[in-house]
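Of the protein chains in this complex, one is absent; all others appear in place.
Up next, chain A:
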Amino acid sequence: MGKNLLKYIIIGLIVVVHIIPFYILINLSFKGAGDVGSKWIPAQSLDFGNFMDVWREAGLGKAILNNVIITGIVLLLVIVIGSIAAYPLARRRTRWNNFIYTVCISCLIIPPLTILVPLYKLVVDLGGINTYWAISLAQVTFALPMTIFLYTGFISGIPKELDEAGVIDGCNQYSIFFRLIFPLVKPITATIIILIGVQVWNDYQFSLFFLQQKSIQTVPVVLSMFISQFQSNINWVAAGCLIGMLPITVVYLFLQKFFIKGMADGAIKG
């Protein structure tokens, strides 16, 4: 019992240490301009004024909407393009297809930033600056290696007898995929939605380069601009950060089992 007590004290300590940054953030965002005491001292009153001011001043509503639109487009495309690409790679293991698979997977280690200059020029030439499609397609491309990797692994695990049964029932090779295989890949699709969804939702680099008009900017970009403008108003900065992280945090707290499992799956199979 005494031994366990020590362990519970350690658990308590870990929880406190890891929660402190969030305590400071939340505390700061509630403090009014006149409340200049230490960041550690709880706010004198629960004042929602900062949130209202920041919401209006930074235009976070529109930014969140842009996040939803871009993340939605990317997820839809990455699931469709990734899963159909994975099917031949999993089922027709020819030497050529193995080569294609290796090419797809090696794209995993390419950080988009290393090709920033030519990529930015390409998007400018295509007229894609400040458009939903350019940022979405770029995000899809860099999310595809992981997606193809996970789908190929998962589809390889589905018994081939299923395909053979499909042939007997008169399916062609495409309807086998769409009618028999695709309904079965739901678990890995959930993993991909979480893995890629978090990545795209929080993306700062692509958004910073490709979205230069306020009306199309996402939360991280809007927030960074707002903060560089109002750096001295630390309570506004905190309120902005809190609003910015709230949507995904709420989803995480409700679906945390899927998040933790999904992220671990993605990495372990990677």
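In the analysis below, contacts are C-beta pairs under 8 Å (C-beta built on N, C-alpha and C of every residue); 3 or more make two chains touch, one makes a residue touch a chain; residues count from 1.
Operating definition for what follows: contacts and distances are computed from a predicted model.
*Asks:* One chain of this complex is not shown here; going by its UniProt record, which of these names is it: "Urease accessory protein UreF", "Phenylacetate-CoA oxygenase, PaaJ subunit", "ABC transporter permease protein AmyD" or "Putative membrane protein"?
*Replies:* Options "Urease accessory protein UreF", "Phenylacetate-CoA oxygenase, PaaJ subunit", "ABC transporter permease protein AmyD" or "Putative membrane protein" narrow down to "ABC transporter permease protein AmyD" for the missing chain.
*Asks:* Pick from A:L25, A:I64 or A:L180: which residue touches the chain that isn't shown?
*Replies:* Touching the chain that is not displayed is residue A:L25.
*Asks:* Which of A:V54, A:A85, A:L150 or A:L211 touches the chain that is not shown?
*Replies:* Of the candidates A:V54, A:A85, A:L150 or A:L211, A:A85 is in touch with the missing chain.
*Asks:* Where the complex has a chain not shown, which of A:L46, A:V117 or A:I168 is the residue touching it?
*Replies:* Per the contact definition at the top, the residue touching the missing chain is A:V117.
*Asks:* For chain A, which residues touch the unseen chain?
*Replies:* 4, 7-8, 10-12, 14-15, 18-19, 21-22, 24-25, 28, 36, 38-40, 81-82, 84-89, 91-92, 96-97, 100, 103-104, 107, 109-111, 113-122, 137-138, 140-142, 144, 148, 172-174, 177, 198, 201-202, 204-205, 219-220, 223-224, 227, 234, 237-238, 241, 244-245, 248-249, 252-253, 256, 259-260, 263-264, 267-268, 270
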